[in-house]
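Notes to accompany the following structure.
One protein chain omitted, others in place.
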Amino acid sequence: MAKANVHFDTMKNWSDEDLTALLDTADLLKSKNTRNTSAFGKVLGLLFFNPSLRTRVSFEVAAAHFGATTSIISPGQGSWTLETRTGAVMDGNKTEHIKEAVQVLSRYCDAIGVRAFSTLRDRDADESEFILNQIIQYADVPVINLESAMEHPCQGMADWMTFRQLMGKQNLKEHKLVLTWAPHPSALPQAVPLSVLEAGIRAGLQVTLACPEEMIPSTQYMHRFNQLANIGGIPLIIEKKQSKALSGADIVYAKSWASGLVYENPLLEKQLRTKTYRNWTLDGEKMSLTNQARFMHCLPVRRNVVVTDHVLDAASAAHIQQAENRLHVQKAILMKLWNLSF
Amino acid sequence: MAKANVHFDTMKNWSDEDLTALLDTADLLKSKNTRNTSAFGKVLGLLFFNPSLRTRVSFEVAAAHFGATTSIISPGQGSWTLETRTGAVMDGNKTEHIKEAVQVLSRYCDAIGVRAFSTLRDRDADESEFILNQIIQYADVPVINLESAMEHPCQGMADWMTFRQLMGKQNLKEHKLVLTWAPHPSALPQAVPLSVLEAGIRAGLQVTLACPEEMIPSTQYMHRFNQLANIGGIPLIIEKKQSKALSGADIVYAKSWASGLVYENPLLEKQLRTKTYRNWTLDGEKMSLTNQARFMHCLPVRRNVVVTDHVLDAASAAHIQQAENRLHVQKAILMKLWNLSF
Partner (left out) sequence: MAKANVHFDTMKNWSDEDLTALLDTADLLKSKNTRNTSAFGKVLGLLFFNPSLRTRVSFEVAAAHFGATTSIISPGQGSWTLETRTGAVMDGNKTEHIKEAVQVLSRYCDAIGVRAFSTLRDRDADESEFILNQIIQYADVPVINLESAMEHPCQGMADWMTFRQLMGKQNLKEHKLVLTWAPHPSALPQAVPLSVLEAGIRAGLQVTLACPEEMIPSTQYMHRFNQLANIGGIPLIIEKKQSKALSGADIVYAKSWASGLVYENPLLEKQLRTKTYRNWTLDGEKMSLTNQARFMHCLPVRRNVVVTDHVLDAASAAHIQQAENRLHVQKAILMKLWNLSF
């Protein structure tokens, strides 16, 4: 197995062929509602530095469908708090170093999933994927990224699966995806929007990012996405006027994220996110500007802040289907990493 | 399958025939200590808004005995906090709406158990089973009530199973069950006492409720129980003098619950519960008034507040057997909802 496929840490290390093969497997797993004993006796460790509903439950269920088991580790909640700084003199409130924790989990588990959100305080640590990369360095078993500082590849794959279901997998180039920023009471990481952009571009959709100037995500990541889009022949469009962006959209993906200003000026960032751009909430009137678009969101979603009840409760909303797809893509990922067969 | 049997949400929707068939199955499961693979690959989601020992562990074990798996979701403890109000503008501290959470869990799990205790602050929400009914509305898979605002049907069924074991299932009409109120430092919901009354009446026992005037449970529920008892030909007796109630009892079930005054005057309610009626603690002297009665309690129990060590540690106490029966009735419920065979 090529190094690139040892871990499911970033979509970047997996070719389009690899990822579409995973999606084809996921389609099959969903249609067959597959449950077998192919991973009996295997254990998937799931290390959560942050809360989770869908990710945790869908991986527990994915494992169970193959006869495998999960072990949930939440540092500081029944388990030891973890130090991540190299060379630290550990005389404070952190009980164990991540270096030991990950090496030990590697000896117990057959793969390790890890969720370590963006700090939103240390840009360098976030953009260099400091925690995820330490874990990969110390692990002797496959690592699955359950949302790192800058990426949520399992979400990206579930979204790609949903794009194919909603628009047909042969015709994606003819359809327009709009990822629109939305207000939110909390500063949220950019991992999901970055993965949505990568999935949309690599799926071949016409991708428009609708957001205020200050909300344009990480320059480094946007640079790569522009290159990817240009190679695909469909440039990535950034549109600061929401209504203009929505015109002709076939899929509208709403999501809030914090401006990069959060690192330098969190008070200003909050002001922009909750007050200045409060009118970016997606509602029925805005949806009427689209080409009868389907609605997507990664969940959890703040009703009537990110998007109105009207949009979420309409037949065009696909957010539950999208969440369900998490299960099926993750089963495909486990099959690949553990070399399971049907 | 008739609509009534889709969920195990309330004993009300299940006929006496259905429930006694479940108890017969539970008896068989207990005698055979059944473990098989009939539910291999299935996952039972367990959503806990409140703490649990017996309910959680007994469902984990019940599932495991059939080869199934559980996934525990505790909003706010590793998982997102959940909003339950319809139409809420979610700009506060609740991260996800129960509408999305339950729909998503329905796509992952093969059944969902939910524990959502009484609020003891909003009588209308409690008496209308606001949260449980939302969950049933949003779920596409069977829902099991793990104690809602006004009912604990799994406890009721375990208690009914215990009544049959203690008194013989042919002779229940000849035996007297006394459910006696007891003091407690905390205001507790009425779900358990209401389920005990329903189970006792439907089991055909002579049921006496012993409690101070202010502790008589919800009028709406008591009205239904009086009707049920009258149909069965053995009226439900309410007795405000504990010693009189205990006379001739074959089973004494002790339990504390909050007076309905808790909604309007929580300070007065506390005064009654902890001071005025402090002498309602069940002790050996009171037990000597009975017909050598067996003792029951749903657990957890406050020793020497609800009931003395003397009563709990005597051979006549059946509270551990009663707790064990939770496992077996729940295995029978899973068999029914999942259509499993021996």
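Per-chain residue numbering starts at 1, and chain names A and B are given in the order in which the chains are listed.
Going forward, a contact is a pair of C-beta atoms (placed from the backbone, for glycine too) under 8 Å apart; a residue touches a chain by one contact, two chains touch by 3 or more.
Here the structure is a predicted model, which is why all the values come from computation and not from measurement.
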Notebook entry, point to check: Per the definition of touch given earlier, which of B:K176, B:R294 or B:H319 contacts the omitted chain?
Noted result: B:H319
Note to self: Touch as defined at the start, partner being the missing chain; which of B:T10, B:S52 or B:S118 qualifies?
What the structure shows: B:S52
Notebook entry, point to check: So which of A:L53, A:L105 or A:L146 would be touching the chain we can't see?
Noted result: A:L105
Margin query: Among B:H65, B:R164, B:R202 or B:K270, which one touches the chain that has been omitted from the display?
Written below: B:H65
Notebook entry, point to check: Which chain B residues would touch the chain omitted from the figure, given the whole complex?
Noted result: 35-37, 48, 51-54, 56-58, 60-61, 64-65, 67, 69, 72, 74, 77, 185, 274, 299-305, 309, 312, 319-320, 323-324, 327
Check: Mind pulling the chain A residues that touch the left-out chain?
Finding: 40-43, 45, 68-69, 71, 73, 77-80, 83, 87-92, 95-97, 100-101, 103-105, 107-109
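By our rule, only the chains that are shown with their structure count from here on.
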Notebook entry, point to check: Between chain A and chain B, what is the separation of their C-alpha centroids in Å?
Noted result: 40
